[in-house]
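With one protein chain withheld, the remaining protein chains of the complex are depicted in position.
Chains here go by letter, A and B, matching the order in which they are written, and residues are numbered from 1 within each.
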Amino acid sequence: MSESDKSQERQTLVQLRNVHLSFGANHVLKGIDLKVRKGDAVSIIGPSGSGKSTLLRCINGLLTPERGEVVVGDTPVHALKSEAERIALRKRIGFVFQQYNLFPHLTVLQNVVLAPIRILGMERASAEREARELLARVCLADKDEAYPGQLSGGQQQRVAIARALAMHPELVLFDEVTSALDPETVGEVLSVIRQLVEDGMTSLLVTHEMRFAEEVSHEVVFTEGGEIVEHGTPRDIFHAPRNPRTNAFINALRN
Amino acid sequence: MATDEALALETPRESRALPRARPTLSPIVPWAVGIALTWLALAHFHRDSVAMLWHWAPHLALGLRMNVLISVLAIGIGTVLGAVVGALELSRCRWIKAPARGYVHAFRNAPMLVLLFFTTYVFPFEIHVGSLYLPFPDWIKVTVGLALPASAYIAEVFRGALLSITSAQWEAAASLGLSRSQSLRWVILPQCFKRVLPPWMNLYAMITMSTTLASLVGVTELLESARNATNTVNRTDFTILVYLAVLTLFFLYCYPITRFTARLERKYAFH
Partner (left out) sequence: MPESWLPAFVVAAKSVGLNYAFLLNAFEREAWLKGVVVSVELSFLSIASSLLVGLVIATALTSERPWLARPARAFVEIIRNTPTLVQIFCAFFVLNMLVSQALGGPQNNPLTAYAWVVIVLSLHFGAYHAEALRAGIEAVPKGMRESAASLGFSRRGRLIHVELPLAFRFAWPSLINNMVDLVKATSLGSAIAVGEVTYASLMIWVNGDNVLELMIFIFLVYAALTLFVVWLGGWVEKRLRMPGYGH
């Protein structure tokens, strides 16, 4: 198993230990342990309501766990107190949302350059040059002057990916990025993500696209009821699950 | 649906992590201004100023009575007139509809003060009915001057309410076997009422506040009484006290109305 040996050597970028979070009486995360190594793509699958998106929001500090540790690189996210510390963290982490959340009052290009100029302090000219390169990478070079509302869901989601990449993140979190899309535009978004993973971008994906998860991930995590039921290689999870709950979920999807 | 994300729920933790933006205004400014003004005001007070306010209270109360009287009459006339104009606005006949629309536009876009000048200076001071000479006092002219814009606003409210009730409601009522008048009474008007009541109450508060304009055409209402009192006594502390009293009285009269309206709006929003 030289493949897994090699990945053991690689540096851990994200580490969650015993993370708990509840919203009122609703206990959403019940002791999550998770590790993402640099350069890996990890997919989180599981039924709706199992706290997958909440988990992602704990990693970039949009939510703070009640108990447990979240560490990104050297940063203890759970212990961040000030807004400045959270901002420093979020600059390093890209986040792509299910609903794209592009800014509707700005053009595609303005959406992509807003944060690099305002947050990273880049020159407008170089920010725009880089943004155009990114837009070309997601095959939207000709849409720079369009407004988000004029684009299809798949196009908006690709802009959202370009916007996240413009910050040069060490890690990108994908929160069910194809769930709101028309079936015919899902493919174009997935191929952009696939390319990113192949280029070595560390990625954590919450997804319902099982075929895609199996194909691109280095590791797959199955969650249910706020707990991690099982994790392993895509092959193990999809073809030889050890836990009966995983098995039931996978089988239900198959049929 | 994949909205497992409990984020849709209310959570104190989350609101701490992602609150709405904080303002940049220095906190000291509003407080400093407030404290300076209060100090300035208090520095002028004599011990008997409250007693003097008490002495003038009947005069002020008489003034306030005029505000209430004018506002109630104006909203009454305005409602009747507005209902008629609103119905005319929905007429299919162009010769009825166009003047009704013109009426609404004219009276909504004219400043109320100018309308009051119009009714007080252009209308005669008495009306001849046959051999009878009916006096036409200024306060009634003011009432008419406020009723005209009120009717224009009400016409808009009525029109909106009637239009908002779809033909499906009429059809549904008819299919239940209700006659046209029964449908109107049991289905359409109750829905209209809910839509009309909140803006109608807001309008009443607005008309009440506008009654102070009567002081500018020589009608003795609260603000004019206050001017009389402060000019007669001519003392700084008393002037402050009287104007504070006027502000407070209007606030106590209008604030409950607007609060109640806001509650109604929220309640009806779900029905």
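In this section, contacts are C-beta pairs under 8 Å (C-beta built on N, C-alpha and C of every residue); 3 or more make two chains touch, one makes a residue touch a chain.
All values derive from a computational prediction rather than experimental measurement.
Chemist: Among the chains present, which touch the one that was left out?
Modeler: A, B
Chemist: Going by the contact rule already stated, which one of B:F45, B:F136, B:W170 or B:Y243 would touch the omitted chain in the full complex?
Modeler: The one listed residue touching the chain not shown is B:Y243.
Chemist: Looking at the full complex, which residue from B:L53, B:A173 or B:A205 touches the chain that isn't shown here?
Modeler: Of all options in B:L53, B:A173 or B:A205, contact with the hidden chain holds for B:A205.
Chemist: Sort through A:F23, A:F95, A:F174 or A:F212 and give me the one touching the missing partner chain.
Modeler: A:F95
Chemist: Please identify which residue in B:V84, B:M112, B:I165 or B:L178 touches the non-displayed chain.
Modeler: Of the candidates B:V84, B:M112, B:I165 or B:L178, B:M112 is in touch with the missing chain.
Chemist: Given the full complex, what residues of chain B touch the hidden partner chain?
Modeler: Interface with the chain not displayed, on the chain B side: 7, 18-25, 27, 30-31, 34, 37, 40-41, 44, 106, 109-114, 117-118, 121-122, 205, 209-213, 215-216, 223, 226-227, 230, 236, 239-240, 243, 246-247, 250-251, 254-255, 258.
Chemist: With the missing chain put back, which residues of chain A would touch it? List them for me.
Modeler: 60, 62, 83-84, 87, 90-91, 93-95, 97, 99, 101-105, 114-115, 118-119, 146-151, 160, 163-164, 167
We adopt the following convention: only the chains that are shown with their structure count from here on.
Chemist: For chain A versus chain B, what separation do you get between their C-alpha means, in angstrom?
Modeler: So the centre of chain A lies 53 Å away from the centre of chain B.
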